[in-house]
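Shown here: the complex without one of its protein chains, the others still in place.
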Amino acid sequence: MMAKVTDAEMAWPGLAGRIEGAAHILPIRVYHEDTDFTGLVYHANYLKFCERGRSDFVRLSGISQTELFDAGGDKEPAAFVVRHMDVDFLKPARMDDVLEIVTSVDEIGGAAMTLLQDVTREGTVLARLRVRIMLVSRSGKVRRLGDLVRASLERFVNQEG
Amino acid sequence: MMAKVTDAEMAWPGLAGRIEGAAHILPIRVYHEDTDFTGLVYHANYLKFCERGRSDFVRLSGISQTELFDAGGDKEPAAFVVRHMDVDFLKPARMDDVLEIVTSVDEIGGAAMTLLQDVTREGTVLARLRVRIMLVSRSGKVRRLGDLVRASLERFVNQEG
Amino acid sequence: MMAKVTDAEMAWPGLAGRIEGAAHILPIRVYHEDTDFTGLVYHANYLKFCERGRSDFVRLSGISQTELFDAGGDKEPAAFVVRHMDVDFLKPARMDDVLEIVTSVDEIGGAAMTLLQDVTREGTVLARLRVRIMLVSRSGKVRRLGDLVRASLERFVNQEG
Partner (left out) sequence: MMAKVTDAEMAWPGLAGRIEGAAHILPIRVYHEDTDFTGLVYHANYLKFCERGRSDFVRLSGISQTELFDAGGDKEPAAFVVRHMDVDFLKPARMDDVLEIVTSVDEIGGAAMTLLQDVTREGTVLARLRVRIMLVSRSGKVRRLGDLVRASLERFVNQEG
């Protein structure tokens, strides 16, 4: 279940972001596709940015989402699924901005975890998400997170939270 | 500020959905673009569906978002902006599903309103959003909603809420 | 392999568009998500509109894409895949526009078909696509289109082409 790292990834260490203390940080550029006619980033796209942050956070923690499809001892595919999300949209992002998605873990339980994610620009928080995630099999059954996932993520639990 | 209705719209009355009591209902088809590799609708796309619902709810209420750019007596463009959002993802939608986005108004204040939106499939709620919206000018100043907007939307305030 | 039609679809006959002669026509509204900061529809979104047109064209022809996953007598899933695309972007679409996607068949061969698709607004062509499509199994093998697919689509072959 450990993620393989390709040559292209080694050559571009920043592509999956970086770990700083108990947080994962992913830089993201705002492109045409992210904006709408108001000139600002379309609100649902902050969720896309944060999902990229979560994917790379999980990747750098050593978990492969594509291989999670076989995790847990049985063969039924499983994927992380968002169950609840609370979002504050504080300030707008714009075309060409460089943002940083800051992800930390608020809580890990037996079957769910809660992540805190800030979309920031030069240290200012533009949007703040609180995301509750579960591991769900293709047939819709909730899976326990498993020792491997828990061990990989526990060191990111926010001590201040 | 009243929205113009084109011939194409008259010929396709369903394109902007329908009003039923105090709710607006917009049918939406799930296409390839809405799904991801897990086989389910990608979580951020429920927000797109609900924004379509809000746009058509506002349209059928007689408000033109493109003309709102000149609303309020001065010339600075304004747009509805999402400030807060709370989302429960309850059950997944899949390719080819026909969904209905049910929008009602929970509360209208002087400068903000809160909408309730359900993403449903054959009467079952798949996702539930509570969305706080403000009218913001291009320079970022919060605008009062104005009598015209309030008069257009007040009859949709959910009496049960 | 025939598509099921739900009650919601019967109540909204326009949701999958309509057949006119040898063409399929799907009305589409331009929403926030479709535009970018230039105020116009983002170029890649014309391809999304056309894919919706193709999906509903195939649907009204009586073919279910989700069931195509089991077509042809064996069990390996298959899906229509775009192999080549030629696009002219002629005029821009804008927020709130009502567009019509006009789809016709230029040619059906043993394993591929070529569709012509116009994105129009009140009769004016805004973008024109020529799309070559093949039926490909999950393992990447090209499938023959099959008698059922061919019989369903042959009456849409453009006679003027």
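Odds and ends about this structure:
Order of writing sets the chain letters: A, B and C. Residues in each chain are counted from 1.
As a convention for this text, a residue touches a chain if its C-beta (ideal position, glycine included) is under 8 Å from a C-beta of that chain, and two chains touch if they have at least 3 such contacts.
Just so it is clear, the structure is predicted and the values come from calculations on it, not from any experiment.
Although it is not drawn, the missing chain touches A, B, C when the whole complex is taken into account. Residue in contact with the omitted chain (choice from C:Asn45, C:Thr120 or C:Ser152): C:Asn45.
Within chain B, the residues in touch with the undisplayed chain are 32-33, 35-40, 42, 44, 94-95.
Against the chain not displayed here, chain C makes contact via residues 38-39, 43-45, 47-48, 51, 77, 79, 81-89, 92, 138, 140. Taking the complete complex into account, residues 3, 6-9, 12-16, 27, 29, 31-33, 48, 51-52, 55-56, 59, 64-66, 94-96, 98, 100, 122 of chain A touch the chain not shown.
Here, only the chains that are shown with their structure count from here on.
Among the other chains, A has the CA centre that is most remote from the centre of chain C. At the interface between chain A and chain B, over half of the residue numbers appear on both sides, which makes the contact a same-residue one. Centrality by C-alpha centroid: the chain sitting nearest the overall protein C-alpha mean is B.
Chain A and chain C have centres, each the mean of its CA atoms, that are 34 Å apart. The distance from the centre of chain A to the centre of chain B, each centre being the mean of the chain's C-alpha atoms, comes to 27 Å.
Annotation for chain B: residues 48, 51 touch two or more other chains.
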